[in-house]
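As you look at this complex, bear in mind that one protein chain is not there, while each of the others sits in place.
Here is subunit A:
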Amino acid sequence: MTRLVYFAWVRERIGKGEEEIDLPSSVVTVADLLNHLKTLGEEYQAALQYPEVIRVALDMEHVEHDEPISGAREIGIFPPMTGG
């Protein structure tokens, strides 16, 4: 099981802040994960419609979409950051 955590409008569109899911073995990279999530329902499609703006962190470290997710315990998925 992999723990997914969502923030800001990604969280609002998916309708939950976190969940644990089983990922199929075909999911290798971050990009694969985002494509897989979009198959889970309309709410995921709404959140991940424009994957190029989506930011992803593996175990709380920023990664690019071509990064393999192997071994990550927690994957954060969120929009571009607007703090400060």
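Following the convention adopted for this analysis, a contact is a pair of C-beta atoms (placed from the backbone, for glycine too) under 8 Å apart; a residue touches a chain by one contact, two chains touch by 3 or more; residues count from 1.
We adopt the following convention: contacts and distances are computed from a predicted model.
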{"item": "Among \"ABC transporter permease\", \"Molybdopterin synthase catalytic subunit\", \"Pyruvate dehydrogenase E1 component subunit alpha\" or \"Cell division ATP-binding protein FtsE\", the UniProt name of the subunit that does not appear here", "value": "\"Molybdopterin synthase catalytic subunit\""}
{"item": "Subunit A, residues in touch with the chain not shown (by the definition above)", "value": "5, 7-9, 57, 60-62, 76, 78-84"}
